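With one protein chain removed, the remaining protein chains of the complex are shown where they sit.
Naming follows writing order (A, B and C), and every chain is counted from residue 1.
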Amino acid sequence: MGNTRRWRRKAASALILAAVAVTAAACSSSSSSSGGTTPTSSSTQAASGTIKKGLLVYFIPKDTQNPYEVIADNGGKKALTELGGKVVVSSGTADTAAAQIPSIQAAIQAHANAIVIAGNDPSALCPSLNQAARAGIKIVSFDSDVTCGSSPDHLFINQANTQQIGESEVSLLAAEIGGSGQIAILSAAASATNQNAWIVYMKQELAKYPNMKLVSTVYGNDDPATSLQVLQGLLSAYPNLRGIISPTTVGISAAAQYLDTHKNLLSHLTLTGLGLPSLMRKYVEDGTVAKFELWDPGNLGYLAGYAAASLASGMASLTPGSSFKAGTLGSYTVLAPTAGVGPSVVLGPPTVFDKANINNYHF
Amino acid sequence: MGLSEQPEEVPRLALDRAAKAFGAVQALVDGSITLFPAEAHALVGENGAGKSTLVKILAGVYQPDSGTLAIDGQPVVLSGPVAARDAGISVIYQEPTLFPDLTVAENIFMGRQPLRAGRRIDRPAMNRSAGEIFTRLGVALDPQRQARGLSVADQQIVEIAKALSANANVLVMDEPTAALTSVEVERLFEVIRALRREGAAVLFISHRLEEVFAVCQRVTIMRDGRFVRTAAAGDLTIDEVIRSMVGRDLDVLFPSTQAPVGEVVLQVEQLSREGVLHDISFSVRRGEIVALAGLVGAGRSEVARAVFGIDRRSAGRVTVRGQVLPNASPLAAMAAGVALVPEDRRQQGLVMDLGIDRNIALASLARLSRLGLISRTRERDLAADWANRLQLKFGRLTNAVSTLSGGNQQKVVLAKWLARDPALLIIDEPTRGIDVGTKAEVHRILDGLVAGGLAVLMISSELPEVLGMADRILVMREGRIAAELSRAEANEDLVMRAATGQLKGAAA
Amino acid sequence: MTSEPATRAPQKREYAGTDTSRRPVWQRALRWETGLVVVLVATLIFGTARSSDFLNSTTGFYIGLNMGEIAIMALPLMLIVITGEIDLSVASMLGLSGCVMGQLHSQGWPIGLAMVAALVVGALGGALNGVLVARLGLPSIAVTIGTLTLFRGLAEIVLAPRTITDFPAWMTSIGVVPVPGTQLSYSTVIFLVLAVIFGVVLHATRAGRAIVATGLAPEAARFAGIRVNRVKFGLFVLSGVMCALAGILFTLKNASVSYDAGTGLELNVVAIVLFGGVSIFGGRGTVIGVVLSVVIFGTLQQVLTQMQVQPEVQNIIIGGLLLVSVVLPGGGEAVGRLRARLRTGPHLARAAGTRRLAPPSSSDSSMQSEEKK
Partner (left out) sequence: MTTATSVLGTRFARGGALLRAREVGIGVVLLLVFGITTLHNHNFATANSVQQLLSGAALIAMLGVGETLVIVTRNVDLSVGSIVGLSAYVVGDLFKDHPGMPVILGFVAGIGIGAVIGAINGFVTAALRVPSLVVTLAMLYIIRGIDGLIVNGVIITSSNIPNAFIAIGFRTIAGIPWLAIIAFAVVVIVAYAMRSFRSGRDLYAIGSNPEAAALAGVPVARRIFTAFVISGSLAGLAGALFLALHAEVDVTGGTGYELLVVAAVVVGGVAIFGGSGTVAGAALGALLLNTINQALVASRVSAFWNEAIAGALLLLAIAFDRWLSLRVARGLRSAEGAHRDL
């Protein structure tokens, strides 16, 4: 399975590279073609130099119930409130692309100015998003990117550099377990784009630690109960497991809770990953988890909100190197497309939380 | 035996002029019966005379539309089965109502299980009591076995045990002997006599008049939902009873055109079905009616099912007009010209919720279709044609057949099959649950068909029908043909004796 | 009369809402469908009142796009429910067939061949259901809960954790563009064509009569030469194939497939079929009703999403509609029963839990009791 997967991954990367090449070409042409429209509008915008009032931005999170997404959505609302616009949060109750499509359609029919979406599927949403783009709606993705190639053009608000997260996760764990032993990954859904992207970089980084062996990747589907069940199976299958990386807020919290109630495991097992400080505070304070990292999802949504509003007002573009202002977060520069990721901005480096600083964060 | 009627005594139970209608059908017009303590009282009447409705009223299942019921002289209203039970009435239905998943003892004591401290069921006591009842009945049934898989006779025993355990002083037995062997019947009679000695009143319903005279002191006769008369058994003869039941002479009921008997249509050779049928061989010719007679459970309907292909036969050969029928294929049988009017009209014969037209057309759809589409016009025409030919009484052809009376329902089943122009008609219980008038009509239809060259294999539990209609009678007993009787030699006594295994020298 | 012990479990029908034996089927059906039309019109008026441009062709296109696959799966399920069975494995089969198609395509199979393979997988899965239900006589609800898990598990084996996305663009455009010359999505057109075919088959052919008769009176159907088991087997295979077709469309529409495609849709499909007036006890149901039900669900979803009604409330509304759809037809009878209860005291009501027990409301009950001699 691992082999095929790697093969698949390579093939995919090759495809994506090819796509990127095309995109890059298309971008230059599209920037010139969009340059036909954008400069005119931006020239008028530039004259006032402000973001339009009364913008309507649809935030389409993975689902309406994920706490992480809710915090991000609230960040977006905050941004649009500052800008005198309005945010509508719309999605399904389940993490499926099918449940998000009606929300995209609703955005089109409501003549929204921009859509900010966290994709449940890298490509299933592309057809719908294309329709939205054709209707003149600016597309911003955040949290989990959609990989539609060049169509539609969209800006990805990257929570943190994908590669950086993958690497830092591994190095955090390596530092704690002395760089040797069996480790495992407790992920969300097997089809989650961001998870899989991070895992790719984790594996690359692991090559630097010859004594650390990734024995298994299990999927908790971002459901506490499933996460617990697969974790238990993992522990049973690999009694000598030294470390677990759970790059999902639900997974790490479920795993921490289990370790918290089975402290005997802590003598040889270390947990790290991506978690919300509010969920993890208790476990950091009582020593169950030493370190984990994350960015502020509220800021992520806030940035996405500003990016969407700026794009819709012609105050920002997808051109690499261009920049826009994001309220209290300062100014951001659009990065050039890289393998698998189109134009993007990065929120910033993730924060590593530990006993010393966790009480400073309240998301 | 003698007459034990004591008019001055207060009857244990008196039902007076009870009536019950279901929609347009008046099932019971005048149900009246009086039971005294320590008597066995027979209720006789033809199918459809209203006996079962009367029984269900006594059981509290139906509430009569009018009429009164008194127990020990006190008027009562039985609002449900529990009320009837509390009033001391126990009903043993002809169709046993057991819980297949529970044990025999639990079946007997359901809802009345003996309790011990804390309202818990006292299983040992329950099993012991059940065992005692079986001892009293003289049967060896294990109280702790599951009811699933009990033979019909054993189920009947459990039903009787249920009634006995309830200490009922009125026992209603709706055809309890239908499925019993003669030994079992005699044992049951002993039980009834014992119950009578203990002061209970027993209402005994049976079609076997000799049984009625063997065990009962008084007889009540019903016809067409009405009370006809009650008399002491000693004052009646079987003939009188039959005349009262039928209300006319039998000859009128059974027209008999002698049709020329032609070539063999159905040839059955060594037909067997494991555990059910053994080595059945017979033939039916053009223009004759062959009747399968025998007790319930003797395997008559099973022969029909195996010939038609509903049941798989384990051995033997069925040939229709020289063509060997493949096993278990009703379609092949139909194609060969076989039609089966099954015994259970509601479950097997008709789709009750569908219209008259659709039911009639159901077996002829291929003929009514053009390019795979059913022509509604031709369907209606076919139905209208047969409804007319069989003088069906109905409102509209699209009305559900459930709105029809039993007799008209049977005509719909007949129409469905006759529309296929069959060579062989297997008809199982042709007149069950049909009023007397329609009954004669059905007989006339059959007679006409035979005269027209149809071969008919008829199964009937009604001896007069068998004797009146059939050219030859095959008497079945325990899955075998016990005797073959010609129309000339057959009489009620002979058939019954063959059916119960008391006929010496019969083929077996 | 048979020697078969009478203790054999009676009909598995539990609580029929109503005793309908007195009114012809079509009259009842008509009444239910009239109700559906009213609900639909109300929904449309509501939607238009909220947003003046609700009633445009784009809305219709979206409704079709969102409901297409569910609607296609609802058609064979309707027939299965009419025969008195159920198929809960539909959404899993959608996922499995999509995964098979995706996997084969990614391995270099031509897309057409991969689609055929998906349909074959659908037929095989349906045949498995069919064998277990029709041949072995197992309860379809338990069997299809089992195959629901099995098919989804097979999809997981085939594809997880990958997502296949590299489908030819000219095929995946069916998720974006309408059928040329119309404003309808491809899945809508396919559904409408299928609905017409299913309608004709159900209402005007021998097969349709066989299906209805099987659901209303399986024994009578057998005695009329209908091969009840074959009918059921065929329908399960048909269901498998249709679900595979839905899986193909679902995959192309989304331009991607992963093992969890369509998870949980089975409940939506069942809800649509039941809301369309198809009786869970079998024997009753019309294609028109199911089509109306599909349109109502789709329209409602659009209206509510555009009104920014939370998805949770949408769930509540769906559940409520489903509940109403079964309670309403039985409502009249229930009131009558309550009245009877008041009249005759508590005993009757205590015995009233099961159907065909308490005072029979139709003439046939008397016939039943009279003829068992």
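We adopt the following convention: a residue touches a chain if its C-beta (ideal position, glycine included) is under 8 Å from a C-beta of that chain, and two chains touch if they have at least 3 such contacts.
Just so it is clear, the model here is predicted, and its values are computed rather than measured.
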Visible chains in contact with the missing one: A, B, C
Residue, one of B:Gln113, B:Ser369 or B:Asn399, that touches the chain absent here: B:Gln113
Contact with the hidden chain (one of A:Gln109, A:Asn196 or A:Ser253): A:Ser253
Contacts of chain B with the absent chain, listed as residue ranges: 59, 61, 80-82, 85, 97-103, 106, 110-111, 113, 115, 119-121, 123, 139-142, 144-146, 148-151, 153-154, 157, 181, 184, 274-276, 278, 478-479
Sites on chain C contacted by the missing partner chain, in the whole complex: 3, 7, 9-10, 12, 14-17, 86, 132, 136-139, 141-143, 145-154, 156-157, 160-161, 259, 267, 270-271, 274, 280-281, 310-320, 322-323, 325-327, 330-331, 333-334, 349-358
Touching residues (missing chain, whole complex) on chain A: 1, 64-67, 69-70, 93, 190, 216, 218-219, 222-225, 228-230, 232-239, 250, 253-254, 257, 260-262, 264, 278-279, 281-282
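Criterion: only the chains that are shown with their structure count from here on.
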Those chains which touch chain C and also touch chain B: none
Between chain C and chain A, distance of the C-alpha-averaged centres to the nearest whole Å: 38
Contacts with two or more other chains, residues of chain C listed in rising order: none
Residue ranges of chain A in contact with chain C within the complex: 5, 8, 15, 64, 88, 90-94, 96-99, 101-103, 105-106, 108-110, 121-128, 130-131, 147, 189-191, 193, 196, 217, 219
For the chain C and chain A complex, residues of the former touching the latter: 51, 53-54, 58-59, 62, 65-66, 106, 156, 160-163, 165-166, 172-173, 175-176, 250, 253-256, 258-260, 262-264, 301-302, 305-306, 308, 310-312, 315
Chain B to chain C touching residues, read off their complex: 20, 22-25, 27, 47-48, 50-53, 56, 60-63, 79-83, 94-96, 98-100, 147-152, 155, 175, 178, 207, 276, 296-297, 299, 301-302, 308, 310, 330-331, 333-334, 340, 342-355, 358, 362-363, 365-366, 369, 372-374, 376, 398-400, 402-403, 405-406, 409, 416, 429, 432-433, 461
